[in-house]
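Complex shown without one protein chain; remaining protein chains in place.
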Amino acid sequence: MTVTIRTLNELLQPSHLPAHPLATQEYFVNMGPQHPISHGSLRLVLRLDGETVKEVIPVPGFVHRGVEKMCESLTPRQIVPYTDRLDYLSAFMNNWAITRVVETAAGIESNERIETIRTLMSELQRIQSHALWWGVTGMDLGAFTAFLYGFREREVISEIFEETVGARLTMNYIQPGGVMYDIHPNFVKRVKDVMAYMKPIIDEYDTLLSGNVILQERCRNIGILSPEKAIALGCTGPVLRASGVPYDLRKMENYGVYNKVDFNVVVGAVGDCWDRYYVRMQEMRESIRIVEQLIDSIPEGPTMTLRYNLPIEMPEGTYYSQVETARGVFGAFLVAEGKSEKPYPLHFRSPNYNNLWSVTALAPGWRVADIIAILSSLDLVIPDIDR
Amino acid sequence: MDSEELLDIVERIESGATKREKSDRPAVHVPVDRLLSAMRRLRNYQWLSFDMLVTHTAIDWPDDNRFELVYLLYSTVHGHLLERPQ
Amino acid sequence: MSFMDFTDLRYEKRTLGGKILPVVVCPRFNPRSQPMRVFDAVKGLLQGMRLTLGYLLSPSKIVTQQYPENRATLKFPERYRAILKFKYDENGLHKCTGCKNCEVACPNASIKVITRDSVITEDHELDRYIWRLDSCMFCNACVQACPFDAIEMGHAFENAVYDRRLLIYGLNPIAGPAASALENEEDPEVRRRMSDPRTILGGPIPLNGAGLPNLKPVAAAPFVDPLPIAVTDPLPPEDGEGEEVS
Partner (left out) sequence: MNSAPHIIQIALGAASSWQVKTVSERAADALSSNIWESIAYMAVALAAVGLLITFLGLSLIYVERKLAAHFQCRLGPMRVGPHGIFQTLADTIKLLVKEDIIPQEADKPMHLLAPFLCLAVPVLILGVVPYSPMTQIADVNIGVLFVTAVGGFGVMGILLGGWSSNNKWSMLGAMRAGAQIISYEVSATLALLVVVLFAGTMSLAGIVESQQQGWWIWRAHGVGIVAFIVYVIASTAEINRTPFDIPEGESELTAGFHTEYSGLRFSFFFLAEFINMFVVAALTSTLFLGGWMPFHIGEWEAFNGVMDLVPPGVWFVGKSSFIIFVIMWFRWTFPRLRVDQLMHLEWKVLLPIGLINLLAAALLVLRHLYFFPAA
């Protein structure tokens, strides 16, 4: 078995040098780590011929913090706040992933109320994340106004979180054994208000950007990802669903109370930027449906079934659990030794890492401006890639 | 499909596979020299068709002077999640 | 909606992984004739412009908060997590017993609890409670871990300083036993001796930064005898008097 490893240095050799003095020469540009499109610190090396992209070489790792290694010396409860800092726009879902794996390993029972609250929070965050993504996409494509509208709605949902959780970004809310606090007394009313507010707002989003011919032309048939390619690259979430594969863990894997609610998996028809765009728009509507079905009937029960200071005993073995975050499948692979409550190794399967590499398959042949649309439609969160 | 069935299938297509104990998912060990062919067959056999590599990672066991590569495979056709430490 | 036909949002069933899933397929572009497409495109652009104009003309929809000016009216949810602080009872006494549960629970070792043996009873009691704001990530683990309800997350969020040494806080104004232990003691003189005001470390005083120039250390809360019997037997004036801990 041979493995060929090409270093970045080798990749940065132009594939041809001009034979004729008038022939065009390929050149490389760095898109990032300091670039408005990188939304953080992502470096993309573009091999360009004029404005046509020949190759994209992603160079992640600028915000690598060694979270997985750090987790080896932390107890399960201490790992949860670290997962907030991976994909910070899906903090609840990340918490839930590690919570699920720990609960499976340690055999911790949870109850209806806990699961309903977790589901509600995750769906609210999905709406929030997609709203923000919509704004950022608008900004990437030049419509700055959309960016602030997206942030405005994010703020509204953040206030709900702030009231119940006490934090706006790094939640640490969903913990092994339950949730940190019971929902705030105002929670149900506020969520209903916000859902009523969000519905016309999403139509407004459609009016401002989806209905805009410039955005449609920028997205239509750009960066087509075939379903086979998407599966082979391990893309998940809206990126995979836009390619027409209805792979949604909320349906595929019974977790939370998703089996009790009625919602549709949103898929795209072609797999281009437009589909990736619209899948998220429609997912916001579906998430609102889920929230509205659950909000009236939150069952009674304790919100924490485990005493906090008791160690969580995990018998020896390997455990894997995954949840559907706003960007795809976030999984936690845990090996327990059975000796201590700390995981032996812990590996996070982050959706953005796999989604990022799809850009290598998507981008060649398109223009520099299309890279923007493609990257924007992948909805990358860089700390999740680098971990 | 549980771990035993999977082991049967993998044993049939690749010799030397053993069942992995203490895993919450169907999992088999495959010797490293059989890895590539086993992976190919797991992907290409119609009734397996593990077409998505969900994640792969490694577990280091310095006491035994070895490390395991873990591949988590998923079949979008059949809906199996397979953990294949080897 | 220009270029698009929303009836195109197709609801159907698809099979994946042995399951039948309800699926909604995103709208695609409407294959309309060229003049209609141009008309739709212009309509779409104008609708967008009408939307933004609507926002321009309705100042009531402005969401900006004039932050530093509106400090007085800022409202925090009661669970808002910003800084770690001690809970005090009505007599200004803390409840910390120095059990170190919070120190163990802290994911990144932001808390250091130093304990001592009581000068009187030889009991295990709190000496210094050191909290590092610079490495704290406000995960609330310490508060959840505390079995005595001694600490809480406060709302003061404006913690920026010019020297990061100033971000190390000593939280307890009084070293000594928790309020519950102090109540058992009858003699006010013993009680006074049991509790040392932490003049340098008490209150939100920067620990390392105490020696920095131009820095006025805030004194700890004066020790006030918590129990009513002390009223008949007033304490001599204490030298560790200072401002109230905020």
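Chains here go by letter, A, B and C, matching the order in which they are written, and residues are numbered from 1 within each.
Simple rule for what comes next: a residue touches a chain if its C-beta (ideal position, glycine included) is under 8 Å from a C-beta of that chain, and two chains touch if they have at least 3 such contacts.
This is a predicted model, so every value here is computed, not measured.
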{"item": "Touching partners, among the displayed chains, of the absent chain", "value": "A, C"}
{"item": "Contact with the hidden chain (one of A:E103, A:E123, A:E163 or A:D370)", "value": "A:D370"}
{"item": "Sole contact to the chain not displayed, among C:L9, C:L45 or C:V190", "value": "C:L45"}
{"item": "Absent chain, residues of chain A that touch it", "value": "27, 29, 35-37, 51, 138-146, 148-149, 152, 208-209, 212, 214-215, 217-218, 367-372"}
{"item": "Hidden partner interface residues of chain C, rising order", "value": "45, 48-49, 51-53, 55-56, 59, 61-64, 66"}
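By our rule, only the chains that are shown with their structure count from here on.
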{"item": "Whole-Å separation of chain centres (CA-atom averages), chain B against chain C", "value": "46"}
{"item": "In chain A, residues with contacts to at least two other chains", "value": "245, 247, 252"}
{"item": "Sequence positions of chain C contacting 2 or more other chains", "value": "16-17, 19"}
{"item": "Complex interface listing, chain A residues touching chain B", "value": "1, 104-105, 231-232, 234, 245, 247, 252, 315-320, 322, 329, 331, 333, 335, 344-345, 347, 349"}
{"item": "Chain B - residues contacting chain A, complex", "value": "20-25, 27, 33, 35-36, 51-55, 57-60, 70, 72, 76, 79, 81, 83, 85"}
{"item": "Residues of chain A that touch chain C when the two form their complex", "value": "74, 77-82, 84-85, 145, 152, 155, 162-167, 170, 172, 180-181, 184, 204, 206-214, 216, 220, 242, 245-248, 251-252, 262-270, 274-275, 278-279, 282, 286, 308-309"}
